[in-house]
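These notes are about the structure you will find just below.
The complex appears here minus one protein chain, its other protein chains still in place.
Take a look at chain A:
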Amino acid sequence: MSDGGAREAGGAREAGGPATAAEDDGAGRGGIRLINVTKRYPGQGTPAVDDVTMTIRSGEIVVLLGPSGSGKTTMMRLINRLIEPTSGKIIVAGQDAMGLDPTELRRHIGYVIQNAGLFPHMTVATNVGLVPQMLKWDKKRIAERVDELLELVDLDPAQYRDRYPRELSGGQQQRVGVARALGADPPAMLMDEPFGALDPITRGNLQDSLLRLQEELGKTIVFVTHDIDEALKLGDRIAILDKGSRVAQYATPQEILLNPADAYVEQFLGGGQAMRLLQFSRVADVPLQDVPRARTGDDAADVRRRIEDSEIGFAIVLDERDRPVRWAHPEDVEGVSGPIGERGMAVAPPIRARDTLQQALETLIQIEHEWVPVVGPRGVYRGTVTLGTLQNAIKDMKDRARTRRRPS
């Protein structure tokens, strides 16, 4: 996404980045496009949604974020025509939504609302199987699909299939709600403050589940919320909405934090951007320190030379599976001939690359070592961080944002 699109969003409501201007619709196979969409309610002076143009790319979670009255729910409901637009064009997965039968359209767009909206007189299985049933799937296929979906949302089918919604906790109900929305494997899903009524712990768990699910399924998701932290956590892209669904900024979370488009966005963020950057950026995203590497079998003199050649002053010793085990300082290998073996100081428990910068910071502050190794999947060494690394990373992000803000 170019910063150009994001900045223009403030004034011109062109919020899809450069792709909207091009011939290619930029939305991809499962994407959603709103083109000059307006919703005006009779008897109301100002439109609820005012000439919005926006591209939601296939496979992305786009969060519509705004205070109540910003029209974010209205905007979402236009997509599956629960609200009919007054004018404009809506394209869902390459098809003109206005040209489709609304009920048919809705069966192919998942819909999740606050408190799940499960039908209390139907079992979990019936609820989840509703859309396939409406699409006239045969019974066996529906039953299989229901079990598959329940497993997908981490509910044991055997245990939950025949329960009624009121026999489930709020979080479980919402899981079933998500399963129901995925019934006929729709390319896109609309979620209207789905986790708004849950306690913070359950909400966190469900957000994590949604991200895991999304990694697997890659749906196009439009997610409505007024919770900025939820938006930053879930959104691949966030649209911050002002009155009349004016798209104040449409950009990635990092971009929004580093480079708020206008005073409204800044006010909406309400400060604490640096902390939020730490909270929503991952260690994998920042440049790590490179430290001379050694293996337990390496010759001590050789290792000493490597240490002397670098400015770091010590090396990291990896085991046979590339997992960090020890730091080797020149004094550890002084006068030793042959392999370095078990010499050196054991490393601190490593930081994982998928940890957030905040978690990394937490570790660095609490631990007695200045240098902490970072590991990827299966504990494989990736690099090393210090407090300075993180500081530089944040500074870099800010610098980059600043240069981008200046017109080139």
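The rule is short, and it goes like this: a contact is a pair of C-beta atoms (placed from the backbone, for glycine too) under 8 Å apart; a residue touches a chain by one contact, two chains touch by 3 or more; residues count from 1.
Convention: contacts and distances are computed from a predicted model.
S.K.: The hidden chain: which UniProt name fits, "Anti-sigma factor antagonist", "ABC transporter permease", "Peptide/nickel transport system ATP-binding protein" or "Aspartyl/glutamyl-tRNA(Asn/Gln) amidotransferase subunit B"?
M.R.: Hidden chain, UniProt protein name: "ABC transporter permease".
S.K.: I'm checking contacts with the chain that's been left out. Which of A:I35, A:M98, A:M122 or A:L269 qualifies?
M.R.: Residue touching the absent chain, from the options given: A:M122.
S.K.: Can you say which of A:I35, A:M98 or A:M134 touches the chain missing from this structure?
M.R.: Reading the full complex, the residue touching the unseen chain is A:M134.
S.K.: Among A:L82, A:L217 or A:V380, single out the residue that touches the unshown chain.
M.R.: Here the residue in touch with the unshown chain is A:L82.
S.K.: Please output the residues of chain A touching the missing chain, sorted low to high.
M.R.: These residues of chain A touch the chain that is not shown: 80, 82, 103-108, 111, 113-115, 117-123, 130-131, 134, 164-167, 180-181, 183, 190.
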